[in-house]
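Structure in structure tokens, see below.
Removed: one protein chain of the complex. Kept in place: all other protein chains.
Should a chain be cited, it is by its letter among A and B, assigned in written order, with residues numbered from 1 in that chain.
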């Protein structure tokens, strides 16, 4: 989309150009990295004075914000910047050239006719249907009887195992595995015996799976990822987990079997949740928390085992003062011993 | 396999049909999700009254259990359910169509003649041998001189690097990497210098590797995974680790180099083990534990650094009472100061 004059960008984002100059900008960058030909933005949380240190040739700023630089005043500068970024993305047709590549192995009983792109070396199994406008990168492996909705993007090397169902506008990054077997065994005389995993993974609309995410199929029924939920790289979701709508799971989170996560739950990175745990709506879990009990809606937790975040911070602070507390107790002990001696002397005198 | 009449299922699992009705069932489901046409089971740990809330059309229950529903009494209801599930799995011939796909690139010096299925776009290197009945999904990459035993299942996008050896009935899920280089470097004048990793990964029989697992080859010799061990998604096993037989490693566990894990060790999720650590047989490690010392057989540990689980729970409980303890110590200090004052007064009077 770029190069654009600042006035053209103002029109694009519905903002107001401030000042007389109207530079042509050719790139986008963060405030610290931006050069004279770059557009950047001043986050609403940052003070206007920070803008002066940036080398940016033009800035998106808040409505009332005045800076000593060519700028566009706009209601939400980050959102406006995102709008400009959308025009900077590699063209979909370059990243995912349209058409079904001649090397793709499509089962005769699959229907990829409405898909926009099926990349080199994709393999699509019998009974599988791809929705309108969906694009597959190279080396995507889709098993039998999979349903992929409209306008989905499946990046290279992703694996969708048999029977899984994806809604519309789902983004699946590289090396994601959806529908691998759940980790279920029975003790047996010659070791653990595999419990067949015959369920599926069912994904709503507008879900994004980061690179290397794994989601296991249900033992029976469905492992569910609700619409609008966003899942960062290397997250692991076990069999029969139910993730609600509009949840955000940061990288390397692990959720054990049969957990129920309500809507709008926010996970910090590397959080672990034990099996069969229920987490109420809107809960926020601090990074690396280890959840061992159900959590009511609106919880804020931290630590392993996870506890109320404020209590956790208090406990941590108290723990760090422990050596002092020990010293205090030692002193008190001595003081008491001395008092005891003095008291005994007084008693002796009295008697 | 389904639909089946409940009486037919009773025969299949060696159980006893209770009651007069004999419904035909078409699906399998968990107790909470089951509908009128589904078979479910009542785990032996659950009270019979729970069965009443289920909509299941038929139940597998324990031998003495009486419920108000069509049911089959059987010694181990979950095991019987697993037996029914086995019949519900997608047919192996549909998931892994038999034969060597025409697109597979098989080195002339490889032997895949006894394998049942080699999927589209598999690549198999020189000197590699696949055992009888083994099936490969699509896009499996197997290096040179690899030995895969009989009746193994290798899912799409798995990578078996040169020289690795797998026993029989090994299951390798999607995006697993066996035999990547160990993380070994020497300090050098221009930075870390790579130590060549010339060993292999040796896997016993009946091992399962979850999606995204990585196991590094040994520097020299073998990284070993013992027979019957089950490894959940995204587990990382470093070079020269020895995992015993019948261990269970939950998701996202990480084991650093040269650890020795004895038989029957059970790892909770996200456990980390430092390098060169020995863990005794039958040890159980709570989720997110961080092991920094050797553990004797039969240990139960939790926390980072990992300690005896009971002590850890006591410590955690004590830690949470710390603010109270601090308050108590503050009060004692005041009380002692008062006592001291009173005692001084008494001494003054006496003298």
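Simple rule for what comes next: contacts are C-beta pairs under 8 Å (C-beta built on N, C-alpha and C of every residue); 3 or more make two chains touch, one makes a residue touch a chain.
These numbers come from a predicted model, not from an experiment.
J.: Specify the residue from the set B:7, B:37, B:89 or B:180 that touches the hidden chain.
T.: Hidden-chain contact among the options goes to B:180.
J.: With respect to the chain omitted from the figure, which of A:150, A:281 or A:339 is a touching residue?
T.: A:339
J.: Tell me, which residues in subunit A touch the chain that this view leaves out?
T.: 27-30, 33, 76, 78-79, 82, 85-86, 88-90, 94-95, 101, 103, 119-121, 137-139, 155-157, 171, 173-175, 206, 208, 210-212, 227-228, 230, 232-234, 245-246, 248, 250-252, 268-270, 287-288, 303-304, 316, 319-320, 322-323, 325-326, 329, 332-333, 336, 339-340, 343, 346-347, 350
J.: Just checking the interface: what residues of subunit B touch the absent partner chain?
T.: 103, 105, 121, 123, 126, 139, 141, 143-144, 157, 159, 161-163, 175, 177, 180-181, 183, 185-186, 190-198, 212, 214, 216, 219-221, 234, 236, 238, 240, 252, 254, 256, 270, 272, 274, 288, 290, 292, 304-305, 307, 311, 314-315, 318-319, 321-322, 325, 328-329, 332, 335-336, 339, 342-343, 346, 349-350
Please note the rule applied: only the chains that are shown with their structure count from here on.
J.: With centres defined as the mean C-alpha position, give me the subunit A-subunit B separation in Å.
T.: 24
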